[in-house]
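In this view, the complex is presented without one of its protein chains, the others remaining in place.
Chain IDs A and B follow the sequence of writing; residue 1 opens each chain.
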Amino acid sequence: MTAATPSAAAHSRPRPFEGLRMWWMMLVISLEERLAYRGDFILGTLMRFLPIVTQLFLWTAVFSATNAADIAGYSRNDIVAYYLLTMITRAFSSMPGLAGGIARSVRDGSVKKYLVQPIDYVSFLLASRIAHKLVYYAVAVFPFAGVFFLCRSFFPPVPDAATIAIFLLSLLLSFLLGFFLEATLGMLGFWFLEVSSIVFAYMLLQYLLSGHMFPLDMLAGIGTGIPGVSLGSVVHWLPFEYTAYFPAAIWLGKIHGTELIRALVIEAVWVVVMAVACRIAWRRGTRRYSAFGG
Amino acid sequence: MGRYTKIFATFARACLVRDMTFRTNFLLECITSIGWMSMNLAFYLLVFTFTAEIGRGTGWTREPFFAFVATGLIINSIVQALFMPSAEELTEMVRTGGLDGVLVQPLDAQFVLSLHRVDFSAFANGLVGVGLLVWSLARMDHAPGVIAWILYPLLILCGVAILYSLVIMLAAATILLGRNQSLYDFWFYLTNFSRYPAEIYSGPWGGPLRNLCTFVIPILLVVNVPARIIAQPLTGQGWGMVAAAFSAAGASLLVSRIVFQAALSRYRSASS
Partner (left out) sequence: MVFPYTSPMHNSSQNAAIHPQKSRAASREDAGREPVIAVESLAKEYRVYDKPEGLLASISGLFQRKSRIVHALRGVNLSVGRGEFVALLGPNGAGKTTFLKLLSGIITPTRGTAQVLGHVPWERADDFRRRFALVMGQRNQLWWDLPAAESFRLHKEIYRIDTARFERTRDELVDMLDVRKILLQPVRELSLGERMKLELVAALLHEPQVLFLDEPTIGLDVVAQHTLHRFLTHVQAQRQMTVVLTTHYMKDVAALCERVVVITHGDILYDGSLDEIVDRFTTHKIVTLDLDDTPSLERMERFGFPCEIRGPQVILRIDRPRIAEVLPEILRSERVRDISVEDVPLEEIVAALFRSEAAQPPTTHQEARA
């Protein structure tokens, strides 16, 4: 990242652990902030589970009308467990305000700060996001644990250690994927004044294709117009399902063996692709920005 | 009353002028809301590939259900267009003291605070809702009778009134607490219960929930009653629901008015 960093960096060489100390400060400050509004926060987190209550009743009604034991391989309990699990996945992969924040900093010129200061913008964003997420989990773990305990009867038996390990790995990757996806979208702000419509289009696709609304296995029977290719099979190649569906499906044992390995590889490849895209967008964007004088 | 109509017209015209100044933004907002709605419709279509009916024997097969969804769209778009923008701005007005300016004017504060902003782009969903209603009614076996057609718009107004009362209660909370960051979230999650036919809330947990959302916070009456009247044959139970909707609308308007006035008298005003 030396290309865009002006000579200021050479003068004030960052001391060792400087970055780490700053990161620790961010962690502490955001934790204090969370604790100050803990009531709002816990209530807000609990409220997020309310739509699942509606979904529970909706699918119960659907099952009562069909007499089927399962839909696309999911029993009613599976579906409820699935929705609850996607809440965890979304807690890792969703990046509220990231793309919009980057675009705004480009628009109002505050991004200049990162061109002058000896900080790498992408690393800074990633570090602050990790800090925020850690703090979020530290407080959110209580309402989550409460809800999952109350809903334990919907879940199949706890999977074996290997599956849990892969589940955790997929969660970690989903965090990185979500981060680099949104960061890249935000960087488009260097080229387009208003990225909100792009972000919106992304959110729509994300909403439908990530598995946030329903288990993606239900798309297996939906055609795409191309003979022999179902919507379900196309979705596996796109990045969206790795931000919601995939980890949940691993926990519920819906994906096994080579299929699981293949999906993990696809997810990892997407993370790398988006990380590189984000870098390129930042480099090109800042070059363009300084060329046009902001 | 004429004065209030005139003042509202002035508010509305001012907002329209503003929307037309930022036309691209306006169009984007229309597209956004229609986009979200289409995603939900796609989800419902997907659900109906697995079942013919939502709940055994409820009568909510595909077309009646889409008439239900259409009714919900119409009611929500009215509330989103007329009341929500003002309510959302209230937090900001309390914080910056803009509310002070409203309180010194010789106008009913509740009127100004709930109607001074109109979001015309929110009507886009309502128009789609009307289209969807026509489409589903045309494909249904059951044709609504004259009485249903007379009651339907009135019940839609009842639904709007109930939601409006909720908005006012949230606004009162905003005034008392000085801030309410999750006002909109809370609204979303609460109205979420009204998005499906009441029949799905059954069983040991569903029954009490249904009663709670019918008699305490009458959110289930908002869409259910007009949708049932227009999409399903009118029965004795239907008449009971109509009566419930009218009384719930009246009661919630009254209660919200009292709560709002109480909140105003405890208003602290931002220090400057």
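Here, a contact is a pair of C-beta atoms (placed from the backbone, for glycine too) under 8 Å apart; a residue touches a chain by one contact, two chains touch by 3 or more.
Quantities reported herein were computed from a predicted structural model and do not represent experimental measurements.
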Sole residue of B:T10, B:N211 or B:S247 that reaches the chain not shown, by the stated touch rule: B:T10
Out of B:P106, B:P204 or B:G236, point to the residue that touches the absent chain in the complete complex. B:P106
Of the candidates A:V28, A:A68 or A:V229, the residue in contact with the absent chain is A:V28
In the full complex, which residues of subunit B touch the absent chain? 3, 6-7, 10-11, 14, 17-18, 21, 96-98, 100-101, 103-107, 109, 265-269, 271-272
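Please note the rule applied: only the chains that are shown with their structure count from here on.
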Mind listing the subunit B positions that touch subunit A in their complex? 28, 31-32, 35-36, 39, 42-43, 46-47, 49-56, 58, 181-182, 185-186, 189-190, 192-193, 195-196, 199-203, 206, 209
Spell out the residues on subunit A that touch subunit B in their complex, using ranges where they run on. 40, 43-44, 47-48, 50-51, 53-54, 57-58, 60-62, 64-66, 68, 71-72, 196-197, 200, 204, 207-208, 213-214, 218-219, 221-222
